[in-house]
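Omission of a single protein chain aside, the complex is shown with its protein chains in their original locations.
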Amino acid sequence: MPAELLGVFGKGGVTKKLPVPVLTREELLGLHRNMVRTRKLDERGMKLQRQGRIGFYVPSLGEEAAQIGSAAVLQGSDWVSPSYRQPGVALARGVTPVEMFDNCFGNSGDAAKGRQMPVHYTFRSRNFISIGSPIGTQIAHATGVAMAMRIRGESKLCMTYFGDGATSSNDFHTGLNFAGVFRAPCVFVCINNQYAISLCVTGQTSSGTIADKARAYGMPGMRVDGNDVLAVLAATRLAADAARSGDGPTLLELFSFRMGPHSSSDDPSRYRSKEVEAEWAAKDPIQRFEQWLLAQNTFSASELAAVHTAAEEEMAEAAKLSEAKAPPSKDTLFEDVYAVMPASLQRQQAALRAEGDAHAQDRNAAFPL
Amino acid sequence: MPAELLGVFGKGGVTKKLPVPVLTREELLGLHRNMVRTRKLDERGMKLQRQGRIGFYVPSLGEEAAQIGSAAVLQGSDWVSPSYRQPGVALARGVTPVEMFDNCFGNSGDAAKGRQMPVHYTFRSRNFISIGSPIGTQIAHATGVAMAMRIRGESKLCMTYFGDGATSSNDFHTGLNFAGVFRAPCVFVCINNQYAISLCVTGQTSSGTIADKARAYGMPGMRVDGNDVLAVLAATRLAADAARSGDGPTLLELFSFRMGPHSSSDDPSRYRSKEVEAEWAAKDPIQRFEQWLLAQNTFSASELAAVHTAAEEEMAEAAKLSEAKAPPSKDTLFEDVYAVMPASLQRQQAALRAEGDAHAQDRNAAFPL
Amino acid sequence: MTANTGTTVMTLLQALNLALTEEMERCEDVVILGEDVGRAGGVFRTTDGLQAKFGEARVMDTPLAESGIIGAAIGMALYGLRPVAEIQFSDFIFPAMDQIVSEMAKFRYRSGGEFTCPVVVRAPSGGGIRGGHYHSQSPEAYFCHTPGLVVLAPSTPEDAKGLLKSAIRGADPVIFFEPKRIYRTVKGEVPNDPDFTVPIGKARIARAGKDVTVIAWGAMVHTCLEAAEKAARNGVDIEVVDLRSLVPLDEVTVLDSVRKTGRVVVASEATRTCGFAAEISALIAEEVIEYLQAPIVRVTGYDTPFPYALEHVYMPGPDRVLAAVHRVKTF
Partner (left out) sequence: MTANTGTTVMTLLQALNLALTEEMERCEDVVILGEDVGRAGGVFRTTDGLQAKFGEARVMDTPLAESGIIGAAIGMALYGLRPVAEIQFSDFIFPAMDQIVSEMAKFRYRSGGEFTCPVVVRAPSGGGIRGGHYHSQSPEAYFCHTPGLVVLAPSTPEDAKGLLKSAIRGADPVIFFEPKRIYRTVKGEVPNDPDFTVPIGKARIARAGKDVTVIAWGAMVHTCLEAAEKAARNGVDIEVVDLRSLVPLDEVTVLDSVRKTGRVVVASEATRTCGFAAEISALIAEEVIEYLQAPIVRVTGYDTPFPYALEHVYMPGPDRVLAAVHRVKTF
């Protein structure tokens, strides 16, 4: 039954307990480390924005378990079709914080050549698809990637991430419908953080749960405690195994809470209460995982604390490196529109070169949203 | 359980029998008469096309029960947001065959002023919304109409019709999702005739049934034997009562079969077998209803046969009247783009008036699709 | 601010909020729908306070689907309401493109005038807020190329209020582009009269001049005015025509100005190829070419997606307008 909430830790309204996934000590520490790194990356990102050093940031605060638990089942040759709120998935794929901050600073080191807003990453070598802002579009791309894998007869999968708001989009509907029809090896991960900017998920859809929507596309749906990293991992593994073995797609709903603002431009106090924030602060996915780890008696508190310190330093150092890089050159403005620059763009580029840089503005003015 | 097939006649794979709706003899005859009129209208329309008198036609052959049974629960003040395959619903709303053929001939009597292809009707005085060709768009309009009814606090409903193919459209998804969220008094009638041009519904979606999709939007779904006019009527009445009493929308799947071609341009032999056609010919909704009526022993075979003859004559007469009408005037080309004709269109109109009619073509060339 | 006479100085954003408030007060059929427009008052705060004042039935926070927003708004309008739909950024109007192009624009025509859908679609547009690819575009040309739609693009608080009110009261579907980068920076006198409206289809001479005609709309008008001030110091007298209404277009004002100056620059933030600036050029080249003493020069965004780090390079500033003016002046 999709409506069940699956968990390992067994708190937070879980109605069905999943078996604890079998993981090595190293693997458990790896999950913990990446969750903490995600948290620290986001904190650094928000700080850079508050200090006016970058123009915009989108934190994933509170969604670390959902990201790291799901990404843990990915193999190197799998693909990811993400939204803007999965920095943790990028970290789990081996992306360095410097690569990410290069994007946030829009500097010459940025793989996207400074062309997009902060947090719109692209990491080709990690099969991490370029992120756009429009909500939901990446879902249909994931279906296409997975259809291509199937056409080629490969045993890979594409994992796509999106929010509760995105379930209302056109591309959620067509992406899942096509995947169902073509049995595409796709794992659809909805991180239900309960808000689409100001709209609570109860105003987003009258569906009982997001997982319920799977049925409309003839695929299984699972609703998982998204703040329980082991439950996320266990459930995603089931979905991934199904995809790889030709059993088609799955819709996962990772039920969580967006602990921070929607973005650096957002003020959640306009639309939600301190009470609900406090309630969910108590369910912080990192704390819950640390409590569980400590309860296993094979991990020490100081060992875990050291992870926090190291991650903090890693992010501070990365930000410093990125900030030092030069902005992209003006010529990059005209490149990559087409494979070969057409005559019209060559002319536009020549005209710009002839111009002065008379009307330069402050690069780091804040984005108002 | 949405997956059940509901019926009154109790054939055709029905898994749950509905009680026979309580109807007067007159009402039963009315249903029969409108089903036969729909059949005869379509036969005449196809004939006119085959004879090259009109350019295109879309028959609803086999879907008479679905149309007439559902439309029977509508009240005059309710609205209909139709697709191109509901001529029977128009007839049930009191539209005359002449009004419809005027559209098919694209003549000066056509309410749409000859601007649209055949079967793209508009009947404002019957709250029957203008039909467009894009698949699915009318579903979202229906939601909007119903939302407006609710905003105004009225106890009316909007009934919208669409095919199995349309369930894949963007507007099916947003139309039903908005209706679920805003509890719009809308009845979503999917006439599942099992084909979207050449694509069988099994290739359209992996959902077990269309009715199953209701759950994704938090509304009830019912799957009904669409060739059983009394079952259609009974189920639609439930949905209509729910809408009128503030209980929100319902998705009805009327399971039927498109007995004819997709349109006058289509050749079904390219994609389906004679066997499947024969199987469904045996389930002809008019024959099934007549068998039931005769079994009640209050209707005679000659009484029913007379209905056929009268309808045949009615349609032949109507076609003759419509064919005699003049084409629309050239000035209509520029009217109704805006409420008031802007200067640019006035100029374009003046330029045309100055021109000759040198390159007139045959008005009745056939549309190739 | 409540007197029916006189004016009040306010921002463009305040003028829009006031227009919405007045129209909702005037007529019960006016309703608002969109993402985050209710409880949060809009991400730009354009609809701030409206849900509190008029209730959830009339100010609706919708699910995240522009096609649904416009599709539902069309249905409401067919039924008789006067929906004002917000598209959070004009960049996000494309999921609704089918409903706009295939349905909203064509309903009146295809139904022989039986069904009309006077929906007003408000869409903050344009660059200058460091929004990158998807929070900066100026997509007006797509809609100008779609018969049946009215396309408006005000540049002042007064016009913003007056045109939005005309749009809501009018009988046609309207795409109303709001120049978001000057939401708060441009202030101006706005008539208090709740029946003050600005007629659709009339351009405005934002600055009279005799040497060169510069044609613009939306936020770009201010860039051109800035250029005009600079040019004046060099003895070049620029006439700035603020179109305000792209469709229907005030051809008379445009062509009269060109006949007077014989030299034209068309300035627009949008990408160059097939932008609305091309339409203005084409119109002039067809109707009054004999008055021209120089090429018709377009100053536009480049034919690339809208960039982030190099936004200040991408967007046409006063200097680029002046370079074009120089070219047509010295041809």
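So that you can tell them apart, the chains are marked A, B and C in the order they are listed, and the count of residues begins at 1 in each.
The rule is simple: a residue touches a chain if its C-beta (ideal position, glycine included) is under 8 Å from a C-beta of that chain, and two chains touch if they have at least 3 such contacts.
Bear in mind that the values here come from a model prediction, so they are computed numbers and not experimental data.
Considering the intact complex, the chain excluded from display touches A, B, C.
The chain omitted from view is touched by exactly one of B:86, B:116 or B:160, namely B:116.
Within the complete assembly, C:101 is the residue of C:78, C:101 or C:190 that touches the hidden chain. The missing chain, though absent from the display, is touched by one residue of C:31, C:296 or C:321; that residue is C:296.
Counting over the whole complex, chain A has residues 79, 81, 110-113, 115-116, 120, 122-124, 129-130, 132, 134, 137, 139-151, 158, 170-171, 173-175, 177-178, 181-182, 335-339, 342-344 touching the chain that is not drawn. By the touch criterion stated above, the residues of chain B touching the omitted chain are 55-56, 106-107, 114-117, 120, 132-136, 165-166, 168-170, 196-199, 203-205, 265, 270-271, 327-328, 330, 332-334, 337, 344-345, 348, 352, 355-361, 363, 365-369. Hidden from this view is one chain, which touches chain C at 67, 91, 94-95, 97-98, 101-102, 105-106, 109-110, 133-134, 141-142, 144-148, 247, 270-271, 273-279, 281-282, 284-287, 289-290, 292, 294-298, 302-305.
The working rule: only the chains that are shown with their structure count from here on.
One inter-chain figure worth recording: chain A and chain B are separated by 44 Å, centre to centre, where each centre is the mean of the chain's CA atoms. Distance between chain centres (mean CA atoms), chain A to chain C: 35 Å. Multi-chain contact residues of chain B (touching two or more other chains) are listed as 170, 173-174, 177, 181.
Shared contact sites, meaning residues of chain C that touch two or more other chains, fall at 63, 65, 67-68, 95.
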